[in-house]
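As you look at this complex, bear in mind that one protein chain is not there, while each of the others sits in place.
This part shows subunit A:
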Amino acid sequence: MFSEEKLNKVKEIIARYPQGKQKSALIPVLHLAQEEFGGWLSSETMDYVASLLQITSIEVYEVATFYSMFNLQPVGKHVFEVCQTGPCMLRGSDQIIDYIKKKLDIGVGETTKDGLFTLKTVECLGACGYAPMMQLGKHYREHLTPEKVDAIIEECRAKAN
């Protein structure tokens, strides 16, 4: 369940659309739910969002399964989403992905045993000039090098303690 504050946020989002078009709030509200409820969308969460927007659950599942930013399974506390499309590849994204795999001892799509890190490969994030890069939470980490990856891992570990 959302807090009072988040419920107000949901109301504010719904108010952006004409009367009766509250379904338009679905994607923004799913983002909010994913942030609130542990970084992923369980079927309970999706049903809850459906009830908030007065739409059917299937309408929520349809959308949640379409968009790549919605996680339908639990993920680690820090998700490394490394871009692997052409422009990043030209500037060494493959080596960065290999480095992270070795360093964290996981494959793409896997989470470390301590639940801290998940590695994902993603397609172009609109940062091609600052390649190689990855998304970490709300922000981008650009011009990646092995040293920078080390520092980011340390930073995440420090946050966990």
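The rule we apply is simple: a contact is a pair of C-beta atoms (placed from the backbone, for glycine too) under 8 Å apart; a residue touches a chain by one contact, two chains touch by 3 or more; residues count from 1.
Rule of thumb we're sticking to: contacts and distances are computed from a predicted model.
Participant: Which name from "Spore germination protein (Amino acid permease)", "NADH-quinone oxidoreductase subunit F", "(2Fe-2S)-binding protein" or "Succinate dehydrogenase iron-sulfur subunit" does UniProt give the chain that's left off?
Facilitator: For the chain not displayed, UniProt's protein name is "NADH-quinone oxidoreductase subunit F".
Participant: Which of A:K6, A:H31 or A:K148 touches the chain that is not shown?
Facilitator: Touching the chain that is not displayed is residue A:H31.
Participant: Mind listing the subunit A residues that contact the chain we can't see here?
Facilitator: Subunit A touches the missing chain through residues 16, 18, 21, 23-28, 30-31, 53, 55, 59, 62-63, 66-70, 84-87, 89-91, 122-131, 135, 137-139.
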